[in-house]
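To start, the structure itself, in structure tokens.
A protein chain is absent from this complex, but the other protein chains hold their places.
Then we have chain A:
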Amino acid sequence: MPGLIGKKIGMTSVFSVEGKNIPCTVIEAGPCVVTQVKTVDTDGYEAIQLGFQDKKEKHSTKAELGHYKKAGTSPKRKVVEFNGFDEELKLGDTVTVDIIQEESWVDIQGISKGKGFQGVVKRHGFGGVGQSTHGQHNRLRAPGSIGAASYPARVFKGLRMAGRDGGKTVTVENLKVLKVIPEKNLLIVKGSVPGAKGSYLIIAQ
């Protein structure tokens, strides 16, 4: 799956030709530098490692510095492996947003916004109790029963309960590419993508 790394800039909306107001996300995609070429001979599988956005040398370990020096680039903040690029990529090559065509479809992966400790209604979409009158009180968003009694005499593993929500890797599939602006490295897709503004995204074709 070829692709590149991007950064979420924010959302806006545009009018289509028919006059529809379309919500869209603006992504700064690339330029990414090839930081490692993995082959079957050396690594057991084929992959291209891409790096995105510079970081300071003082924020990098010596091991990282050596790795990026080999590719002849500065240290990178975000590094992701891809494969299946059309052209043969060498160490130090750059991949830009040009590889994505307008009107095509992409999958975008990011880390969703952290929600903290949440109850079952928000976290798992439970309905809650549903009645706020008829003598019911203080159980409006409770999970209800979590199992039977003396048999099995335990709560099954994996039962959906309250807990940490968000902050997970989420992939949104088949987002339509509305526009590609190569001069500014911008990619505009229809709809929303996971994560906060400024978070890193993996854009796969």
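Criterion: contacts are C-beta pairs under 8 Å (C-beta built on N, C-alpha and C of every residue); 3 or more make two chains touch, one makes a residue touch a chain; residues count from 1.
The working rule: contacts and distances are computed from a predicted model.
You can't see one chain of this complex, but its UniProt record names it "Large ribosomal subunit protein bL19", from the set "Phosphoribosylformylglycinamidine synthase subunit PurQ", "Large ribosomal subunit protein bL19", "ATP-binding cassette domain-containing protein" or "Nitrite reductase small subunit NirD". Within the complete assembly, A:S13 is the residue of A:S13, A:T42 or A:S150 that touches the hidden chain.
Among the residues A:I5, A:V26 or A:I99, only A:V26 touches the chain that is left out of the figure. Residues of chain A in contact with the chain left out of this view: 9-10, 12-15, 19, 21, 26, 28, 179, 181, 184, 186, 188.
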